[in-house]
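A single protein chain has been omitted from the complex, and every remaining protein chain is retained in its original position.
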Amino acid sequence: MNADIQNQITHLLYQEAYLLDNRKYKEWLELLDDELVYRMPLRITAEGKEAVDLVDEMTYFEETKKSLTTRVNRLYTTSAWVENPAPRQRHFISNIMIEPATEPDEYKVRSYFLMKRSRASEHETEEIFGERNDIIRRIDGEWKVARRTIYPDQAVITVMNLSMFL
Amino acid sequence: MNADIQNQITHLLYQEAYLLDNRKYKEWLELLDDELVYRMPLRITAEGKEAVDLVDEMTYFEETKKSLTTRVNRLYTTSAWVENPAPRQRHFISNIMIEPATEPDEYKVRSYFLMKRSRASEHETEEIFGERNDIIRRIDGEWKVARRTIYPDQAVITVMNLSMFL
Amino acid sequence: MNADIQNQITHLLYQEAYLLDNRKYKEWLELLDDELVYRMPLRITAEGKEAVDLVDEMTYFEETKKSLTTRVNRLYTTSAWVENPAPRQRHFISNIMIEPATEPDEYKVRSYFLMKRSRASEHETEEIFGERNDIIRRIDGEWKVARRTIYPDQAVITVMNLSMFL
Amino acid sequence: MFKKTLDENAFRKLKEKMEEGLLPQWVITDPDIYELERVKIFGRTWQFLAHESELSESGCYVTRWMVDDPVLLVKNPSGEFKAFLNSCTHRGPRLCTEDRGKKKTFTCPYHGWSFNLNGDLIGIVAGNKVYGEEMCKKDWALREIPRIGIYQGMIFACLDPNAIPLEDYLGDMKWYMDILLGRSDGGMEVRGVPQRWVTKANWKATAENFMADPYHVQTTHRSTVEMGISPEDPLYAGYGHQVVLNNGHGINVITSATGKARAPYQGTPESMWPMFNRNLSPEQAEILSKTTVFVGGMYPNLSFVSPIHGTEGHLHNYLNFRLWRPIGPEKVEVWCWFMIDKAAPEEYKEAAYKSYIGSFGPSGTLEQDDTEIWARMVEASKGLMARDKELNYNSVANYLMGLHRVEPDESFPGPGHAYPTTYLDAIARSMHEYWLELISKDMIKEENE
Amino acid sequence: MFKKTLDENAFRKLKEKMEEGLLPQWVITDPDIYELERVKIFGRTWQFLAHESELSESGCYVTRWMVDDPVLLVKNPSGEFKAFLNSCTHRGPRLCTEDRGKKKTFTCPYHGWSFNLNGDLIGIVAGNKVYGEEMCKKDWALREIPRIGIYQGMIFACLDPNAIPLEDYLGDMKWYMDILLGRSDGGMEVRGVPQRWVTKANWKATAENFMADPYHVQTTHRSTVEMGISPEDPLYAGYGHQVVLNNGHGINVITSATGKARAPYQGTPESMWPMFNRNLSPEQAEILSKTTVFVGGMYPNLSFVSPIHGTEGHLHNYLNFRLWRPIGPEKVEVWCWFMIDKAAPEEYKEAAYKSYIGSFGPSGTLEQDDTEIWARMVEASKGLMARDKELNYNSVANYLMGLHRVEPDESFPGPGHAYPTTYLDAIARSMHEYWLELISKDMIKEENE
Partner (left out) sequence: MFKKTLDENAFRKLKEKMEEGLLPQWVITDPDIYELERVKIFGRTWQFLAHESELSESGCYVTRWMVDDPVLLVKNPSGEFKAFLNSCTHRGPRLCTEDRGKKKTFTCPYHGWSFNLNGDLIGIVAGNKVYGEEMCKKDWALREIPRIGIYQGMIFACLDPNAIPLEDYLGDMKWYMDILLGRSDGGMEVRGVPQRWVTKANWKATAENFMADPYHVQTTHRSTVEMGISPEDPLYAGYGHQVVLNNGHGINVITSATGKARAPYQGTPESMWPMFNRNLSPEQAEILSKTTVFVGGMYPNLSFVSPIHGTEGHLHNYLNFRLWRPIGPEKVEVWCWFMIDKAAPEEYKEAAYKSYIGSFGPSGTLEQDDTEIWARMVEASKGLMARDKELNYNSVANYLMGLHRVEPDESFPGPGHAYPTTYLDAIARSMHEYWLELISKDMIKEENE
């Protein structure tokens, strides 16, 4: 795996996290490919230890760049109460594994996320964690997220809402 | 430190975490050297701030590749109830520090781990964290974990069991 | 970004975390520039989602190398009860973003931290997390932390004290 | 285990205030009230378990919760639904920890006892070698949830063996369930599995918010107005009727300023309309044709919404049921089902599902803002002023909207007391009255225990 | 909600022991005691909210807590301070979740009701369209905290409408507050916002540790001796006077072995001394000039310290107030304010602030060690021996220091009972006596309820 590309893609993911954590959502959108497919299937507890425990037909996110843009625009209104006043959020991205995809300049990128959030002056912080499977591609020299599938590790989500992006 | 080797070893640790988190235990075994020494001493609260607070003579894991293979085979039986149905586990590996060991193609690798687990539809997730000290060596072009010592940070472990590998 | 420098700076941050987590505070001091400015402003919940929610005029740390040296020396006395017996601490450093600063051999380094602590035989562990903005520079071939600003993500800190360094 | 004597005085004050349309704030998250609710409301009323489409064949099962009681719901070989306490009868461990699956036998991992789909104890390891006449297998079948019932594919259960039948409990709500669930051939189907998350809220607040409070839409969800998705008119969610039903149930039939729906039949494909008319009575069909949004619920903790989404030409409608499972006085585990007409075109189903994801559930842009409100209600409910049972600080919530002023509209074609606006606290008052009736029942008896 | 009858026997034993200078260990973190404290101490005494410098202009507000009651403190257009329950009167959600800001109107995100700086309900969405005669706006203004008072810029509030006035409650403490807060023209100012953190402790232990226990300094903070910052003499924090005041208040006026301060006027710039003398009475000025450290507090949960820091030539002094907000019997949310004379030179303020950060607050090298002690007190308080109300194990804490032996020094110029040493348990005993008086008040009444 070319170390240079490795660094660029890693930087992209960190940059993305930074923009989200600093509420620069519009800048974040610019990191997304126009053809983006962004999904978050449900996790269940399934029979047997080999069983597939992801339910593909029901999700927490079933998004396109267009639908994400709508979500972002909403967060810039004056009445998106869930983030006004703004909670603090932090995306810890780790275990980044990159391998070439089918197309040139296209890579399969797997990463782990641990997202923590602190709301108002509450003592309890919230967290959600799991795995992300991305397709990241370079278009005219710019790296973009073209596909993201987010796998939460809990069958019951314990954040009070999913107003954040993952 | 050769960046290329750095990347390869880092990838090995991420690959290992991925295999464990996706219950590909047999594939995981293939990353282990036949001479593997795999240990997890106890942590205690010791007198004075300089004191060694690790107890080497008692452990949570005192394993060889053979004993780990037995543990893995057990997880493939139909009655290893602890992981059947399977909980979700996630090994967040970070702070990877690599330095050459005595032998050529052999490296001392230190890493931090934060392992989270979600069982059934329980709201509370479990976690364990600490440090790992590995010897990683290349044998006929393949990187293998030859030695691992796991240091938990708690004197009282707060996961309900240690059915996972660290 | 030169991959080599990237690795060196990354290693510096991991090395720093390792020294802190293993209570090698004096060795840690050696990684700090004599001109170090080390601060930790307060986070508040501010009006509106665009608002700056960091209060620069009040801090948890407002340090120089001299004041940090005093703090460290104190930890080597016999009566710094807060760390005697010593709790276990672990600095998970991630999302490291590096870019050149104004001076040559000087870099702006942003990182995320998740710090966990386990005290005595208590079951509950403590944690604090947020962002760090550093200036790291090379002086006669040695990398030093010249400036650090720590942003906690909570308006109310939930560790029983800030005896650790971040 | 320790006898407790109730503070009648606090209850008397509570009753007085409620008659004035006021609800003392202390009851929202008071731990003793919660304990009463657990026993006297959730121990005696019918609760939703699943929709029949979640268990397609014999052997299919899902595990659910009736507050703290783990339930194993199975479809037995004869195709009946059976609800058992999900606890092995030998020593009590949770028998099945999976969310769903298909099995013939449930085997307990402790000592290996096994049970069939009728709950019969069919296997005891080394049975006759270790047990003799002291043990009669029949006595050790899985314990059934005392009552189970089904209406329009909705499966309910009740812990009280003496509860009135489900259909009586639902009463006039059945008439509206026919519209929501019975309009299409083959009825509705659940997509995948329910979304589940834990939110900071008291179950009464979430249920009321959904069943009884269209008035909150104009502010809580004002971002949709800023986005140009909803009308500027602050009354937009207030047009139509709020229908108060028996046993704390209720439904809001929201039309629009014109008195008609934004689009006939909630923007469903015109091809489906004749089917609707065939499956519904003329009155039901008329309401369906004129309604933009149905939102309401079955007491205590099941709510639903059936909205229109999308823009001209791409309108769609779906049915979302949600169960508010109490987890203590300050937490709710929300279960959210997306349901759609089995008979609808596939691409329509797909589009409807996507708008659901964008609007409701933990990631829904509407529901996100509700969660902030629910949390704030909990956060302001613990202080001495809010918790004062003497009401010295006059800490009472306001349910005055329309009290003694807005009268039922006799011309409304559906059953129940239908008031000619949905900006009204009539359903909320009726929910809380039923709540008080339930928790104060047998109070005296208890005292003399 | 359930009537409870008190165990008088345990209380009698408690009283007996306290008269002997002993405090039974079980009261420290006992949950029932905590519940009594919440209601009978924090529901009836004056608590600190903020310093006036935190709300510079009209429209400025801060949100605070009186234990579990959320409080919105605003400066209204006429410049008065108003304290409201931070809960919308319509349905109760926390109205404002921000820590501080400036506004003309507070709008609730649930249904959009809005309130002005006087708490009046000024806006109801679609008001006259949805509410009629059933609703009188006046009735729905924000609920005021029953009592508010201010002394030397310190704003206090009380939940008991019948409480004695703030000035009476503070009593002789006012005389010392004049020194601490009134010595400079323009008084003191808060820098930025208070530091806040949650520590493992019982509020009684932290309050006592600060207000009443200079004796702990020699060991808990011995690292400063090892560092050469504090004198070797183990009595160094014991010189001076411990002054017992009314209502559980108290102050330690610590001088030094010489009976004089390490530096006159706590090392403040000489240029400020004439100003101090002008603003203080001769007696107050004399005390100020001779004192090294003032440390004490106002019962129940406000403490302060005004120390000297630094080395010859670079001495400075500041005022640190801290509120111990109880979060259950085993947790305290500490609020720490750094205050300094508005009239002091800027670089002096800066230096004083830096030494504060190095010494107090969660990162302060002194306070760090206190947190370890507080945690250990909680950790040893839950067992059967510590919790035994029969005192079979003689689990009582020792408050004997100076009991019936050390007599007040009549020559002390200030009010209150001034004992000629600060290594003394006099203030601690007085705090605990007042504590017992408060929690046992009306006990009988309660029983007959």
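Every chain is named by a letter (A, B, C, D and E) in the order it is written, and numbering of its residues begins at 1.
FYI, contacts are C-beta pairs under 8 Å (C-beta built on N, C-alpha and C of every residue); 3 or more make two chains touch, one makes a residue touch a chain.
These figures come from a predicted structure and were not determined experimentally.
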item: Neighbouring shown chains of the undisplayed chain, as defined at the top; value: B, C, D, E
item: Sole contact to the chain not displayed, among D:13, D:90, D:260 or D:441; value: D:90
item: Of B:3, B:29, B:46 or B:101, the one touching the omitted chain in the full complex; value: B:46
item: Per the touch definition above, residue among D:14, D:73 or D:159 touching the missing chain; value: D:159
item: Of E:192, E:234 or E:310, the one touching the omitted chain in the full complex; value: E:234
item: Interface with the undisplayed chain - residues on chain D; value: 1-3, 38-39, 42-43, 66-70, 85-87, 89-95, 97, 108-112, 125-126, 129-135, 140, 143, 145-146, 159, 161, 449
item: In chain B, positions touching the absent partner; value: 40, 42, 44-47, 55, 57-62, 67, 70-71, 73-74, 77-82, 119, 122, 155-163
item: Residue ranges of chain E at the interface with the undisplayed chain; value: 4-7, 9-10, 21, 25, 28, 30, 32-33, 205, 215-216, 218-220, 222, 234-235, 238, 369, 372-373, 376-377, 379-386, 389, 392-395, 397-398, 400-405, 421, 423-424
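Note that only the chains that are shown with their structure count from here on.
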item: Reaching chain D from chain C through chains that touch each other, fewest steps; value: 2
item: Mutual neighbours - chains that touch chain A and chain D alike; value: B, E
item: Centroid comparison with chain B (C-alpha atoms), farthest chain; value: E
item: Centre distance in Å when chain D and chain E are each reduced to the mean of their C-alpha atoms; value: 47
item: Chain centre separation (chain A, chain B; CA means) in Å; value: 27
item: Set of chain C residues in contact with two or more other chains; value: 3, 45-47, 80, 92, 94, 114, 122, 155-156, 158
item: Junction residues of chain E - those touching two or more other chains; value: 97-99, 109, 196, 198, 333
item: Touching pairs among all chains present in the structure; value: A-B, A-C, A-D, A-E, B-C, B-D, C-E, D-E
